[in-house]
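This is the structure, below, for whatever I ask next.
All protein chains but one are shown in place.
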Amino acid sequence: MKSSIPNSQFKNPVINWIDTRLPIFTAMNEAVGTDHPTPKNLNYWWNFGSLAGVTLVIMIITGIALAMNYTAHVDHAFDSVERIMRDVNGGWLIRYIHMNGASFFFIVVYIHMARSLYYGSYKAPRELLWILGVVIYLLMMATAFLGYTLPWGQMSFWGATVITNFFSVIPFVGEPIVNWLLGGYTVDNPTLNRFYALHYLLPFVIAGVILLHIVALHRFGSNNPLGIDIKSDKDMIPFHPYYTIKDFFGLSVFLAIFCVFVFFLPNFLGHPDNYVPADPLSTPAHIVPEWYLSPFYAILRAVPDKLLGVLAMFGAIGILFILPWLDRSPVRSAHYRPMYRVFYVIFIVNMLALGYLGVQNPEGIYIILGRTCTAWYFIHFLVIMPLLNIIETPKALPKSVSDPIFSSGSSGLSPAASRKLK
Amino acid sequence: MSKKKSRRDFIVIASYSMGAVGAGAAIWPIINQMNPAADTLAMASTEVNIGALEIGQALTVKWRGKPVFIRRRTENEINDSRQVDINSLRDPQADEERVQKDEWLIVMGVCTHLGCVPLGQKTGDGKGDYGGWFCPCHGSHYDISGRIRKGPAPENLEVPPYSFISDNVIKIG
Partner (left out) sequence: MKRLLLLSVFLLPFTTFAAGPEVKGVSKDWGFLGPFGKYDKSSLQRGLQVYTEVCSSCHSLKYIAYRNLSDLGYNKNEIKAFASSFTVVDGPDDDGEMFERPGRPADFFVAPYANDNAARAANGGAYPPDLSLITKARGGGANYLYSLLIGYKEPPESIEVREGLHYNKYYSGNLIAMPQPLYEDGVEYADGTNASIEQMAADVTEFLTWAAEPEMEARKRTGIAAISFLLIMAVLSYIAKLQIWSDVKKKKA
């Protein structure tokens, strides 16, 4: 009898009994446990993936708590948020965590993306892993925008008005589509209600795409700072206990920084105008997006034509989808790409500049700067990236992670890369 | 070696334990936010003017979102409820313990079985076998002192905290 069941191999009999029938513990072990081999040379930039996961969990939990106290009606939304801040037990804490959590989610994800860009994590065979990541990023932007509408302050209202108006540039059907999105002729109660429903839904969609993101990650394992394929088991260590403790340490530091904002600078990343109740009859003097959408807002404004501006903005995000095919260099890590390294730094500075310009009044020097930075954004992806493969001579790659002996020529390239070269 | 190892285990366990404690502490506000909020608690008392109520009439008021039955009882009703043998009751309680002024019975209009509102306040309502209230959900009968006499309810109708501010005004809560 006993032998007919292929038993799991856990010491704890209860876990073993369950796992034999429902292998969730095996799955966990393969995801973040002792059965998940990981390159042993990952640096701290690799912490941000798990940090993003934790941040999403924090956002969902605090979000559900807020939803229990929030009223999605134009006459009550602002008041219900103030009631959360003043009367609900610990309400101010939950809301400030959720509010600042959105910003920190983006900080973490931006660093995660910057890591990927520097170490070439988006390259073959991880193109779909990257694309799923961009999908998550898009969903995050949508969720953040929808959520920002809910407190029904001035920025909520006018942000929703401006962003939904993007769709009016669509030829012929733009106007009907905007009215369909809004459920009326202006941002009003139907808009608030549907935004609330979608804001509640999207995080779970994000969680689903994250699952796919992880499945794709485990297909070929993590990239590493050297960007070479790992050939021997000697260069691998199990995720647990090594990366669990490292991620845990990173999480402690991250949460400490997060708490500085939640408890001491809760409104630093927000805008004062959102503490003024929405007024459909008066637009605030300066409407600015939240900082994490600011670079794209700068791109939108850089183009003097309405349709082209919106296209440029969406194009700026869309371009990320084809990045794995724009960058033809077989070498992943910027460590071994002297020219790409320089352009990478320029790109990051350019992004920061766009972020800065997005919250400035579009006048004088800012207009020229905005256009230059926008142009550079596209040049970087469409011209520099493909060109580098031709003009750049990569440094010699080490043979393995633990054996950083430099070899010359193409023999030192990763197998995937050398296959490409043939 | 083993000494070294146990010290290492201790620090690892200590740091993860801190994580568990921290997570536990962080979960508390999430649970506590579901408790009544400060504005809800502040509305915990209500004042009722009962001056217009004639003998034999009833009034239902809302307190903390629940109905409170106020009944100005007749001489007969008071006598009836005082003649009952207390020991025969499921939840033995003398009528004198349940009222501050004999004429005025003030009880929560919430059946102690599963929380329905018993009938008997309106003139057309059935008042049950004991002339008080009858709960239509599962057939509990209460007498004119709000005590459970028949049916599944385990306890008498609850008497809320109240006080007479003047002859005509009571404060509930």
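For clarity, chains are labelled A and B in written order, and residue numbers in each chain start from 1.
The criterion applied here is as follows: a residue touches a chain if its C-beta (ideal position, glycine included) is under 8 Å from a C-beta of that chain, and two chains touch if they have at least 3 such contacts.
It should be emphasised that the depicted structure is a prediction, and the values quoted were computed from it without experimental measurement.
Considering the full assembly, A:103 is the residue among A:50, A:69, A:103 or A:191 that touches the omitted chain. Note that of A:19, A:229 or A:273, the residue touching the chain absent from this view is A:273. When you scan A:67, A:215 or A:352 for touch with the missing chain, the hit is A:352.
Residue-wise, the contact with the chain that is not shown comes from A:242, picked out of A:200, A:220, A:242 or A:314. The chain not shown here touches chain A at positions 40, 79, 82, 85-86, 92-93, 96, 103, 107, 110-111, 114, 237, 241-242, 245-246, 248-249, 252-253, 255-257, 259-260, 262-264, 266-269, 272-273, 275-276, 285-286, 291, 294, 345, 348, 352, 355-356, 358-360, 402.
Chain B meets the missing chain through residues 8, 11-12, 14-15, 18-19, 22, 38-39, 42-43.
The rule is simple: only the chains that are shown with their structure count from here on.
Within the complex, the chain B residues that touch chain A are 12, 15-16, 19, 28-30, 32-35, 37-40. The touching residues of chain A, when paired with chain B in their complex, are 61-62, 65, 68-69, 83, 86-91, 93-94, 241, 245, 248, 252.
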